[in-house]
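Missing here is one protein chain; the remaining ones are kept as they sit in the complex.
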Amino acid sequence: MCRWLAYSGSPILLEELLYKPEHSLIDQSRHARMGVETTNGDGFGVGWYDADIDAPAVYHSIEPAWNDRNLREVASHVESPLFLAHIRASTGTAVQQTNCHPFRHENWLWVHNGLVRDFHLIKRDLALAVDESLFPYMEGSADSEMLFYLALTFGLEEDPPTAVERMVGFVEEVGHRRGTEDPIQMTLGMTDGKSIWAFRYSSERDSRSLFYSTDVRTVRKLHPERERLQEVSDESRFIVSEPLGDLTGAWNEVPESSYGVIQEGEDELRPFQPIYSGNGAQG
Amino acid sequence: MCRWLAYSGSPILLEELLYKPEHSLIDQSRHARMGVETTNGDGFGVGWYDADIDAPAVYHSIEPAWNDRNLREVASHVESPLFLAHIRASTGTAVQQTNCHPFRHENWLWVHNGLVRDFHLIKRDLALAVDESLFPYMEGSADSEMLFYLALTFGLEEDPPTAVERMVGFVEEVGHRRGTEDPIQMTLGMTDGKSIWAFRYSSERDSRSLFYSTDVRTVRKLHPERERLQEVSDESRFIVSEPLGDLTGAWNEVPESSYGVIQEGEDELRPFQPIYSGNGAQG
Amino acid sequence: MCRWLAYSGSPILLEELLYKPEHSLIDQSRHARMGVETTNGDGFGVGWYDADIDAPAVYHSIEPAWNDRNLREVASHVESPLFLAHIRASTGTAVQQTNCHPFRHENWLWVHNGLVRDFHLIKRDLALAVDESLFPYMEGSADSEMLFYLALTFGLEEDPPTAVERMVGFVEEVGHRRGTEDPIQMTLGMTDGKSIWAFRYSSERDSRSLFYSTDVRTVRKLHPERERLQEVSDESRFIVSEPLGDLTGAWNEVPESSYGVIQEGEDELRPFQPIYSGNGAQG
Partner (left out) sequence: MCRWLAYSGSPILLEELLYKPEHSLIDQSRHARMGVETTNGDGFGVGWYDADIDAPAVYHSIEPAWNDRNLREVASHVESPLFLAHIRASTGTAVQQTNCHPFRHENWLWVHNGLVRDFHLIKRDLALAVDESLFPYMEGSADSEMLFYLALTFGLEEDPPTAVERMVGFVEEVGHRRGTEDPIQMTLGMTDGKSIWAFRYSSERDSRSLFYSTDVRTVRKLHPERERLQEVSDESRFIVSEPLGDLTGAWNEVPESSYGVIQEGEDELRPFQPIYSGNGAQG
C-alpha cells in the first residue's frame, strides 16, 4: 500500500506539502493512518514541473523518505506549480529506483496506490499488450509501471479517461481469464504538466482512500496561521491519499468508482466505468 | 529506540533467529510491540563469530532490514555459535554504516538500545575522555559508539562489568554537570567471542525492556514443532529486547539495574551500580 | 564491459580470489587492463555454494566493489568450494541489484560479460520467446538476464551447451532481422552447483578475453609464497576474464568461439557453434 499527493497551483516549495503539514506525506511514510500498512518505507518519489522547463524532473529514492537528506534539501529549495509525490509500500517487487513512482514518459507523470492481484500470473499477458514502440521504455518490474504503459498504449496522451477505462477493462479481462476474482485495486494520479487526472476504482468496489481539496479559500480561513497557504493562488488544488493532518475540514472524498480532472476552466468529477473489449489478452 | 538480540550455543543459521520466529527481529523492524517507536527502519547490523576464524564479521546495512536482500542471503547461509544483531531507530544521528551496531573493536562486539540525553551538549567532554590510542578508531557519530569507546577506555577488555559501571558513572557525572537530569538510558549487549554480558540500566530507573532465556530444554518442550530448536545444544542462550513471538513462555525479564553474564560454567545475574569518580569530565 | 571469475575446488575463503591476488577482481573493478572500460564500478555480485546447503547464495551490490565493506566482511568469513563473481560496467541499463550478476534460477547461477547490441530494438522479441512459466521470474532489465532466461527456455538445465547454442542462434536471428550486424558479444559462465560451463563467442568473432587455469600443481610451484594456494586441492580450477596478476604463467586463453566444461572426470574444451532455427522471432 502506498500514499500519494498531487498539487497544482501557484508555485510553492515542495516541502510545504512534503514536510511541513502536521500529518505530511513524509510523516505518513512512518505512520499512515488509513492504510493497510502503517509503514511506507519502500521508496519515495516526487516529480515536478518548472515554470520554464517543459520536461518534468523526477527524484526517486530507495531509502525510507524520512531518512533521505537529499530529499529534504531539494524539497526546501525547489519551487513548483505542479507536482506529484509518492511513498511506496512494496507489494512484492524489488525496492529499486526503477520501481519508484512517479513513472515518467515524455511529459507525463503517473502514480498508483494499490496493486494488480496475481500479477505474476498475468504479467506476460500484460507485457505483450504494451505497444511495441513503448515496450523498451519499461525499466522496472512493478505492476504500477505496467499499468502506465498499458494506458499509454490505449491512448492516454489523447484521452486519459478513456485510456484508463480501457486499460482497467483489459486488466480485468486478463485477470478473470486467469481465475483472479478481483484483478485490480487502484487510486491513480497522472498529469501532462497542465491538467491532473485522479481515479479511484477497484474490481471489488472497495477502493483505497482518495481526497481532493477544491477550495483553497476555505482552507485558508480554517488555517490562518499557515502563512504560505495564505499566499497560494485561489485555483490551487490538492489531491491526497490521506488528508494532511492539519488541513482537516477542507477535504472531500473522491467517490467510489469515479475520477476527477483538475484543469484550466471548470474542474470535473465523473463516474468511472471500465471498458471491456472482449479480446484483451490476444496481445 | 532500537531492538537487539544475542545468541550463544550450538551453531545455527542466522536466519533461525533473524527471520524464522513469528515475531522475529526483522519483523520487529517494522512492527515492534514494546518500544517507543514501532518502526526500526534506520539501519541494521549483525556481527558473528565463526567456529574457526577468530575475528568476528560484521554486516551493517542502512536499508530497512526488511528490504535487505543481501542480509536474507547471508542469514540463510551463515552459521554461527555466537552472534549479536541489532535494528536501529535513530535518535538523531545520521543513518550510515558507521553508525550501525554492532560496533566492533578487535574481537569485541557491542550493541546498545537507548540514548545519551543531550548528547550534543556533552559529546566533546565524552570524546576527550576516550583514550588517545582509541580515539582514531571511532568512525561514526552515534552516542552508542562513544559509550563503547569509553567502556574500552575504562577497561572493558579486562573487567566488563566494572568498566561499564565506570563508563555509566562518568556519563552521568558529565551529564549532570551540564544540567541533564537523566543522562543515560540503555540496554547493552557485548561479547568477546566467548562470553556475553548484558546490562539493563537507566538514570531514571525505568529502563528499556530486556529478556533472557536460560533453559533451552524448557523452550524445546513448549515448541516441539520448531525443528531446529530441537537440535540446538542445551547450553544455548538467547537475550532479546523483546520476546520472539513464538517462543513465549520461555522468557525472563532482566531486572531493572542489573546485568547478566552468559559464560562457560554458571551464568550470572547481578545488580548494576554506576561507579562515580568525582572527576569524570576533566578528560 | 564487465569482469568475472569462477572457482571450483577445495573450499576457500572468497577473499582468496576477490581481494588477495595482486590483480584481484576487486582491483580490476578500478583498474581493468584488458577491457574497453578501465572502471567497472556499476555493481558487483558473487554467488556461492556451501558444502551442506543446496541452493546457492547471492550477494548483489550497487556500490562500487572497492567500497563495499559488507562484501569485504562476507568474503573474509565465507568459504566455498564453488563460486562465481562479477563486476559490472553497465552498457546502459540501470544500476540496481536486480541487474547484478550472477543471476540465479533455482540451483543455477549465470554471469555474462558483453552485450546484446541494439537491445532496445529486440528486447520485446526476446521477452516473448521466454517460456511462459519463466517469464515472471525476470526481475531486472539487463540483456544478460534475458539471455539467461532464454537459455533456460532452450533447455539449459538438461544440456547447457546446446541450450546456449540455440539461445545465441536465436538472438542472432532476431538481431539480423532487425538490421543489427553483430547482435551478440559474450563470455558466459554458468553452473548448476556441480559443473561449470564457460563460453567465449561473439557474432563478429572478436570476443572478450577469457582464461582458464587447468593445473593447480603448476600454479603452486610458480607461487610457493601463496600459502592458501598450497592447500587447495589438485582439482581446483579457475576461469577469469582477465588473469589474476600474481598468478601469471598459469593461464590459458579460451579460444575464440569455444566453450569449456569443468566437471567431475575429464574437463572438456570444444568448439562453439550457434544453432539457427529459422523461425526464432515468431514469439
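By written order: A, B and C. Residues from 1 in each chain.
Definition applied: a residue touches a chain if its C-beta (ideal position, glycine included) is under 8 Å from a C-beta of that chain, and two chains touch if they have at least 3 such contacts.
Note that this is a predicted model, so its numbers are computed, not measured.
Enquirer: If I consider the whole complex, including the chain that's not displayed, which of B:105, B:123 or B:223 touches that chain?
Expert: B:123
Enquirer: Where the complex has a chain not shown, which of B:55, B:94, B:222 or B:275 is the residue touching it?
Expert: B:94
Enquirer: Please identify which residue in C:67, C:195 or C:209 touches the non-displayed chain.
Expert: Answer from the full complex: C:67 touches the omitted chain.
Enquirer: Considering the entire assembly, which residues of chain B contact the chain that has been omitted?
Expert: For chain B, the residues touching the absent chain are 93-94, 96-98, 119-121, 123-124, 127-128, 132, 135-136, 138-141.
Enquirer: List the residues of chain A that touch the chain left out of this view.
Expert: Chain A touches the chain not shown through residues 48, 50, 53, 57-61, 69-70, 73-74, 76-78, 97.
Enquirer: Could you pull out which residues of chain C are in touch with the chain that's been left out?
Expert: On the chain C side, contact with the omitted chain comes from 30, 38-39, 41-42, 62-64, 66-67, 69, 90, 94-95.
Methods note: only the chains that are shown with their structure count from here on.
Enquirer: With over half of the numbers shared counting as same, classify the chain A/chain C interface as same or different.
Expert: Shared-number fraction above one half, so same.
Enquirer: Provide the C-alpha centroid distance between chain A and chain C, rounded to the nearest whole angstrom.
Expert: Chain A and chain C have C-alpha centres separated by 40 Å.
Enquirer: On chain A, where are the residues touching two or more other chains?
Expert: Each of 94 in chain A touches at least two other chains.
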